[in-house]
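Note that one protein chain of the assembly has been removed; the remaining protein chains are unaltered in position.
Showing subunit A:
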Amino acid sequence: MTAGVSIRAVTQRYGSALALDAVDLEIAAGEFVVLLGPSGCGKTTLLNIIGGFAEPTSGSVLIGGRDMGGVAPKDRPTTTVFQDYALFPHMTLAENVGFGLRMRGVARAARDAKAEEMLALVGLAGRGARRPHELSGGQRQRVALARALAVEPDVLLLDEPLGALDLKLRRAMQDELKAIQRRVGTTFVHVTHDQEEAMAIADRIVVMNGGRIADQGPPREVYLRPKSLFSAGFMGEVNKVPVKGGAAEFGPVAVPDGVLCIRPEAISEGGPLRLGPCRVVETVFFGTHLRAHVAPVAAPGLRLVVHLPQRAEVAVGAVMDLGATDFVVLEA
């Protein structure tokens, strides 16, 4: 089962604070959408509104074309995976996973069979008799995922589900989450503040800031062709150089007026957009690359961050003639 979600002019006010400001968003059935943004950007508020845990001040939410106004969480075709798992500690894993079916009046035998099937889906086959406290954090999150998917929701909401896991486990779970989503075909709406996680799993990233959508698109597009300065900066490190009248601080550049945004890895000696000779101020070896701070000779006050190949041997004080292969110019 799967369904699309329409968010139409949803505004949420908490007192005088505006958590969401007339947000419009269409999510296709079966899509894996990631709501990405810093804390307080409204992403969790939006998720709560889709799940029915909060009613918007104005605007409407449609799931599968049905208006969800006044529909309680228990009656929505959505289920949620919470950041702290929220498993029932007094029940076995099979009872946890079968809880939603129990609430729908499914008989015990059918419930247990479905629970076992879902536990197998998340790689916990045969552990149905265990209790949550016997599991590691990653396993608990898998159980929470199995529990939410067991009732075959149209839309699965994930509220920073990997936030409590350590980095290595988080990367491993990302791949698994993506694979499970492919297999079940349910619409996934996933909230995170980790842009690497977002790029790893999303069909589409929706970057949010200050209660509005700052940018959206496939990961590649949002990273390489951001449509706002906020999204350029949030998706990864970026050099921002103001350009006015065809000239930047370090000299003339053939781009329109605005802010020239260049990712550190897009700068090399061969890039077509010439930045001119730059003096190396500092270098740090990062394993996958050599990170260098450089200052254009023509503008010694300006600092650019450059990712050079890991084998590059660059001395501090050396002068390199650099250019950018990829860049965008955004309105200031």
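One rule holds in what follows: a contact is a pair of C-beta atoms (placed from the backbone, for glycine too) under 8 Å apart; a residue touches a chain by one contact, two chains touch by 3 or more; residues count from 1.
The rule is simple: contacts and distances are computed from a predicted model.
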Undisplayed chain, where the name is taken from the UniProt record, one of "4Fe-4S dicluster domain-containing protein", "ABC transporter permease", "Cell division topological specificity factor" or "Ion-translocating oxidoreductase complex subunit A": "ABC transporter permease"
Option touching the unshown chain, where A:Thr2, A:Thr79 or A:Thr192 are the choices: A:Thr79
Omitted-chain contact residue, chosen from A:Met103, A:Ala125 or A:Ala247: A:Met103
Hidden partner chain, touching residue among A:Lys43, A:Lys114, A:Arg147 or A:Arg204: A:Arg147
For subunit A, the residues touching the chain missing from this view: 51, 53, 72-75, 78-80, 82, 84, 86-90, 99-100, 103-104, 144, 147-148, 151
